[in-house]
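This report concerns only the one structure given below.
Just one protein chain is left out here, and the rest sit where they should.
Each chain carries a letter (A and B) given by its place in the written order, and its residues are counted from 1.
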Amino acid sequence: MVLNISNSLREWLSTMMPETTAHILEMVIIALIYLGIFSIAGLFLVLMERRVAAWFQLRIGPNRVGYQGLLQTIADALKLVSKELTGTERADKFLYNLAPYFVIISSLMALGLIPFTENFQAFDINIGIFFLIAISSIGVIGILLGGWASNNKYSLIGAMRSGVQTISYELSVGLSLLTMIVLTGSLQLSEIVEVQKNGWLIVQGHIPAIIAFMIFIIAGTAETNRAPFDMVEAESELGAGFHTEYSGMKFAYFFLAEFINMFIIAAIATTVFFGAWLSPFGITESLPWLGIFWFLLKTLALVFLMMWFRWTFPRLRVDQLLTLEWKYLLPINLVNIVIMAWVVWQNLTIQI
Amino acid sequence: MQESTTINNFKSEEYFINMGPQHPATHGVLRLLLTIDGEIIKRVEPDLGYIHRSIEKMCERDSYQQIVHLTDRMDYLSSHINNEAVCLTVEKALELEIPDRVKVIRTIIGELTRIASHCLWWGVMGMDVGALTTYFYGFRDREMINDIFEETCGARLTMNYNVPGGLMWDIHPNFVNRVKTFIAHFKTKIPEFDRLLTENIIFQKRTKGVGILSKEDAISFGASGPVGRASGYSCDVRKYHPYSALDRVTFNESLQTEGDTFARYKVRIQEMWESLSIVEQLIDNIPEGEHRIATNAVIKLPKGEYYQKVETARGELGVYIVSTGTKNPYRLKFRSPGFSNLSLLNHIAVGGKIGDLVATMATLDLVIPDIDR
Partner (left out) sequence: MSVTGKYFLNSRKGAITQQYPDNRDTLKMFERFRGEVIMPHDENNEHACTGCQKCEIACPNGTIEIIWDRGIDEYSGKKKKKIDKFVYHLSLCTMCGLCIDVCPTDAIEWGQNFENSVYDRTKLTRVLNKPGSKLRPGIED
C-alpha cells in the first residue's frame, strides 16, 4: 500500500528533477513520515502503559486530557519540550548531548525493517534479522555515553549495568532468533513471513519454537531495560539510573526510545513467531489491507504481556541477572538450536 | 572530618557514594554514606539529623497531656501505640486504675495500627525490590483501617486518641461493624499478598540469605521487634510484659531463626495474622464502662523515675520519665526501636550488592522521624 504510494511518489518526483535528487527526496519524505507516525505511536504506547499499569494497580489512570485521557501524553510531550535543558557542571558536554540521539535514532532505524503489511515495509534488506539485532544493540552505546558523560555516580553505575546486561542478553536474542532462522532458511523478513503462510512459525516449530519464543521474550524484556530487568534505572536503588541528569526533551528521547524499543521487540516476535501480518487461519486473506490490523493486534498483545511482567515481578539483582543469562538461558538456547536443527532435518515440522 | 580522611585513603578500586538524604529507598531523609567497590558494599555509615525536631526537649516544656500528641510525630505509622506508651507511663506513675473498656479498646486499635503499619511496609517492601504493584494493594487495605480510625479518632495518622486516664472519646457506634468487615476482608487479602510476593521466585532469590543477622548480634545491637524475632531472639514485649488487655488474649509470637531478609519478611506477614486474631478475640466482647476516668486538669507526677515499654510495629518503644513533682517532666527519654535497628545496618549490609542493601533496609522497616525524633 505504502509502497505503491512511494512508487507513485517516485514517479512524480522523477518527472520534476534528476533521478538521484528524486531518490534522496523520496527517502527523506518516507523517513519523515515514519518519524511522525512513530513518535506519535510512542506517545500512545506511553499512554497505554500508564492505563494498563493503573488497571493492574486498582487505579484509573490518566483520564482528563481528551477523551479517556487520549491526549495526556501529547500534553506531557509539550510540557517536556518547553522545559529547560539542565545539565551537570562538569559533564562532558558533547557526549552528554549526543547520547539521547544515539538512543532514539537507533530505535527509529530499526522500525524501517518491520513488515507491517505485505507492502508497508520501508526497507526490505536481505539480512533483515541480522540488521535488526545489530541496530538495536547500538542503542546501548547511547546509554553508556549518557551515564558516563553525566558525571554522576548513580548514572555511571546504571550505565555500566546497562552495558553488562545488554551485551549478555544480546546473545540470547540472537540465538533464539537463529533457532527460528534454522527453520525459515532466510534472514530476509519478507521471506520469513512468506514461509509462515503454511502456519505460523511457533506452530511449525512446535516445542523448540515455543522455547525459543520464551527465551526471546525474556531476553527482549532485558534488552529494553524494563522490569523485572530494569537494573539500569532501578528506581529504588539508583534514583533514575543513567538518565538522572537529563531533563526536558533529552529525557523524553530516552523515555520514548524505551517504548519504541519495546514495540520493536514485540514486532520482531510477531514477525518471526506469529506470522507478522498474516491473519489466523487465513480468514481475511482476501483483504490484504487488514494485515496492518493483525500486525498491530499481535504486537500490542505482546507489548501487553511485557507490561504485565513489569507490573507484577520484582526486580532481579545484578548478579542474578547475569546468572540467569549465562547459566540458564544460553545453554538452553544452544541445546534448543540443536533440537530445532534435528526437527528440521527429520521434517518434523507441522505444516498446515 | 572523618569523611575527608576516608576519601583520601581510598584504595583505587573503592569509591564513595551518598545515598540520600533524597533517595527513593531511604523512605525519608536518611543519608547513608556508602563505600562501594563496584557493586559490592564495603561500608555503610548512616548519617542522621535531617529531621531532628528535638521532641524530647519539647516534652520537657509541655504538660503531660500535651506530650501525648507529640509522640504521634515520632513513629507516625504506629502513632496510637506511641500515645499509649506515654499514657501508660503517666497512669503507672499516678497509680490510676484504668477501666477494662479502655484497655480493650486501646489494644484493638493498637493491633489495627500494627496491621496498618505492616500493610504499608509490605507495599513499600515490594516497591523497593521492584514490584511496584504491591504498593497499591498494601495501601488499599491500609485505607480501610484508616477509615476506621478516622471515624473513631478523628484523624487518619496522628490520632492522639489516648489521654492520660483513658480515651478522648468513646468508640464510634460503627466501630465494631467496620472492624469486623475489615477482618473478613483482610483474611482474603493476606493469601493474595503471599501469592503475589512471597511465593515469587525472584523475590525469594532476592531476599533469601541476604543481610543475615545472627541471634547474638541481634541481642548485642539491641534489635527488637520483627528484626530481632527473625533472628530467633524472642523479644515480644506483648508476650513478656503484657500491657493493656494483652494479658487476656492468646497469640503466638512469630519467630524465625534464619535471620535473613526473607525471615524478617515472613515474621511481619505472620504478625499480621496474629494481630488479626488478637483483634478478633477482643472485638466481640468490649466490656461496658467508662471510656475515661477523670484526672486533675494539671497532672503532677510524684517525684521519681518511671519506665514503661510497649511493642510498636517496629519493636520495643520505651518511655522513661524523670519527674521532680512539677507539671512538666524533668527529663523524658524515648527508647525508639528504629534507632537500634538502624545501628545494625552496617553490620548486615557489608558484602552485599546495592540491591541487597535496599532490600535489607526495607525489611528493617525504618521510619526516619522515629530514629531522629
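As a convention for this text, contacts are C-beta pairs under 8 Å (C-beta built on N, C-alpha and C of every residue); 3 or more make two chains touch, one makes a residue touch a chain.
This structure is a prediction, so every number in the text was calculated from the model and none was measured.
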item	value
Given A:Leu32, A:Ile60 or A:Val81, the one touching the chain that is not displayed	A:Ile60
Among B:Thr152, B:Thr207 or B:Ser254, the residue in touch with the chain that has been omitted	B:Thr152
Among B:Leu30, B:Ala85, B:Met127 or B:Val163, residue touching the chain not depicted	B:Val163
Interface with the unshown chain - residue positions in chain B	62, 65-66, 68-70, 133, 136, 140, 143, 147, 150-155, 158, 160, 163, 168-169, 172, 192, 195-196, 297
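What we mean here is this: only the chains that are shown with their structure count from here on.
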item	value
Geometric centre distance via CA averages, chain B-chain A, whole Å	45
Chain A to chain B touching residues, read off their complex	53, 56-59, 153-154, 157, 227-228, 230, 234-239, 311-320
Interface residues, chain B side, partner chain A - complex	15, 17, 23-25, 39, 126-133, 135-137, 140, 196-197, 200, 202-203, 205-206, 353-356, 358
